[in-house]
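The complex appears here minus one protein chain, its other protein chains still in place.
Let's turn to chain A:
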Amino acid sequence: MKQRVPISLTVNGEIHELFIPPWQLLLDTLRDELGLTGAKRCCIEGQCGACTVLIDGKPINSCLYLTIEAQNQEIVTAEGLVEDGKPHPIQKAFVERGAVQCGFCTPGLVVATKALLDQNPNPTEDEIRIALSGHLCRCGAYVQITEAVMAAARETAQKEVGV
């Protein structure tokens, strides 16, 4: 059995040439090989959403996805939303609205919000709740999280019309 295989992985726009075991989960590669610790190791069975990253713009649980499956796909983690060292409007809204308490679920929620707003820039409260239903927040900040997503949507919309 091949212990390691070559793979080219595109994470947050950067290409990494790696040698990884085929059985290595994407979550472990991101955290242990690339030092990207935004995606969290939490329930590790696809229940909690803390390990969520985007693959080609769609949220998936990186604990239920092999690294090798991601060959030639675009991976985005919470770290990838930061531009020029500045937090993304979604990240800012989460901080400002108190949607971050212990913070463990936040990186997953932030990328899922990015995916939602890219698809639907002006979601209703119901649409937000459905889009984020795969994330558990054990601090119970769901109300603030929903408010943060609405605020981020308004912010992004204003930017687009140049206000």
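Keep this in mind: contacts are C-beta pairs under 8 Å (C-beta built on N, C-alpha and C of every residue); 3 or more make two chains touch, one makes a residue touch a chain; residues count from 1.
Note that in this section contacts and distances are computed from a predicted model.
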Identity of the absent chain, which is to be given by its UniProt protein name, from "3-oxoacyl-[acyl-carrier-protein] reductase", "ABC transporter permease", "Xanthine dehydrogenase family protein subunit M" or "4Fe-4S ferredoxin": "Xanthine dehydrogenase family protein subunit M"
Options A:17, A:45, A:83 or A:126, residue touching the unrepresented chain: A:45
Residues belonging to chain A that touch the chain removed from view: 1-2, 5, 21-25, 28, 44-47, 49, 52, 55, 58-61, 64-66, 68-69, 71, 112, 130-131, 133-134
